[in-house]
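These notes are about the structure you will find just below.
Removed: one protein chain of the complex. Kept in place: all other protein chains.
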Amino acid sequence: MSARADSLKGWGFAAPALLWTTAFFVVPFVVMAAMSLATLDGRTLIWGLHADNYLELAEERYLWRAVLVSLEITATVTVVSVVLAYPLAWIIAFRVPARWQRLALLLAILPFWTSYVVRSYAWLLVLAREGVVNQTLMTLGIVAEPVTLANTRIATVTGFVHFFVMLLTLTIYANLVQLSPNYRRAAMDLGANAFQTFRHVILPLTLPGIATGAFLTFVLCIGDYITPQILGGNTELTVPQVIMVQLGRRADFPLASALAIVLMALVTLAYLACARWLRIDRL
Amino acid sequence: MRVLPWLYLAAGFLFIYLPVGVLVLFSFQEGTLPVPPFEGPSLRWYAEVLGDDDLTAALLNSVVVAAGQGAVAVTLGFLAAYGLARHVVPGTVFLRALLIAPLTVSYLIVGLGLLIVVQRAGLGLSLWTAGIGHVVINLPICFAIIYASMGAQQQNAERAARDLGAGEFDVIRLVTVPMLAPAILAAYFLSVTLSWDEFIIAFLLTRFEVTLPVEIWSMLRSGLSPRLNAIGSVVFLVSVTAVVLAEVLIFRRRR
């Protein structure tokens, strides 16, 4: 078979997927980008090259605040989730006996399969003034008065962290078990203590796993509408919430598109930041 | 020091199961409010949820959309992975990047883009449009999983089959697909799960007939009730059964 015929065949097989992605992802994306440069006159859409939406984004406080709020929440969530999930994955990988590992891992990610909308709502009940957390704190005498947890940023972050700890435990675990035990043994033989072994051997080797998980966390977290909407109490708005307000109340598609483009840009920046370690096709 | 890891593990599991536990517990609440004190147990909310036509219709819609879009995503993903892994195509790196790209974009953006196009084109929203959106987000995952598992081992078997005179489609049907079955099943399973629980795309792209997460969302917006706990618990039970079955039937066999 000639190289040409071979390559044509390859194209043929890939064509349906490529066409699908082009028609339903690339084209909509381009249209959305064009939409972000359009403007509204009343309810009439005017196409063209207008910077109105981006200028509004820079000028209107609630819009650029939303970008900051989104970034702050996402950064907090990513860091906290990695820090909490790493030891969990570690313990499952190295402390739990091999025959129980799969079960432990499955148990650790089982609540993934609660409905995503319901999960946030459940956290609202947990964090409520009369909820389990406050009742426990008061019974233990840690606080005298119930603490306000629901409808705050703490609630949003908690809801997110819950989800991403499960996700990251999975990705980091997958990374840890792939490490040959020989690395650890070699480092120990060379006189490294447990911490040094971790710091200089294990951690660098698991960075790709962490980076992949962290990036995934970033993308999913910054684009999420449900969690802040249910748990955040609307005391501050994230970018997806503002996008949904523009769509749901005003049908301001140009401004919503501009916000989406900004969201996209943030994700791209995050991608570049951890691109060194990322193996996106190996997620 | 010895117990510290186990304490951490216990604390971790407590954190992970706290909302699920509260959700399930208050689904058995007798009263109309899913907050402490707990009164019950009662099954009244389960009876109500299972008797709710809108909810059961939405549940069925979700199953159909998830199964259908998964089939499309896995078929397209497999064909693309096969084409790019088994044939020398110029620009493979670019094509792979293009296929993976939707994975790096928020669902909200995928949904918004499609919504704009569908509206501008004057087409109607339906379960079909939601399904199309779900294929967009799941195709990259199916492609990546199947592409990553296309190793030299299968290639040798494929070559052997071809040498024995099998045509390309027979090779795919009789050698490649069976050998890649675990990856294909895993990809299918994952994309079904993701679609089953996806909210924002389904919310933006459906009209009258909606999927379960969208129906739950409108319930959530329209009244506080242990019904939400009950439907949440039912969904959890269904999903967990599926996960455990998948674990036992599909993934166990891999070893």
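To keep things simple, chains are lettered A and B as they appear, and every chain counts its residues starting from 1.
Methods note: a contact is a pair of C-beta atoms (placed from the backbone, for glycine too) under 8 Å apart; a residue touches a chain by one contact, two chains touch by 3 or more.
Just so we're on the same page, contacts and distances are computed from a predicted model.
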item: Protein that the absent chain corresponds to, by UniProt name, given "Electron transfer flavoprotein subunit alpha/FixB family protein", "Spermidine/putrescine ABC transporter substrate-binding protein", "Phosphonate C-P lyase system protein PhnL" or "Copper chaperone NosL"; value: "Spermidine/putrescine ABC transporter substrate-binding protein"
item: Touching residue (missing chain; options A:Ile91, A:Val157 or A:Leu237); value: A:Leu237
item: Chain not shown: contacting residue from B:Ile184, B:Leu205, B:Ala230 or B:Ala246; value: B:Ile184
item: Among A:Gly131, A:Gly159 or A:Gly223, the residue in touch with the chain that has been omitted; value: A:Gly131
item: Absent-chain contact - pick from B:Pro5, B:Gly21, B:Gly40 or B:Gly68; value: B:Gly68
item: Touch residues of subunit B, complete complex, unshown partner; value: 31-33, 35, 53-54, 60, 64, 67-68, 70-71, 74-75, 119, 122, 124, 127-128, 173, 177-178, 181, 184, 207-209, 218, 220-224
item: Subunit A residues touching the omitted chain (full complex); value: 42-43, 60-62, 65-66, 69, 124-125, 128-131, 146, 148, 150-152, 230, 233-237, 242, 245, 247-252
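What we mean here is this: only the chains that are shown with their structure count from here on.
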item: Distance between chain centroids, defined by C-alpha means - subunit A, subunit B (Å); value: 17
item: Complex interface listing, subunit B residues touching subunit A; value: 5-6, 8-9, 12-13, 15-20, 22-23, 26, 34-36, 75-77, 79-80, 82-84, 86-90, 95-96, 98-110, 112-114, 116-117, 120, 132-133, 135-136, 139-141, 143-144, 147-148, 168, 193, 197, 199-200, 204, 212-213, 216-217, 220, 228-229, 231-232, 235-236, 239-240, 242-243, 247
item: In the complex with subunit B, residue positions of subunit A that touch it; value: 3, 6-7, 9-18, 20-22, 24-29, 31-32, 35, 84, 87-88, 91-92, 95-96, 104, 106-108, 110-111, 113-119, 121-123, 125-126, 128, 130-132, 135, 162, 165-166, 219-220, 222-226, 230, 240, 243, 247, 253, 256-257, 260, 263-264, 267, 271, 280-283
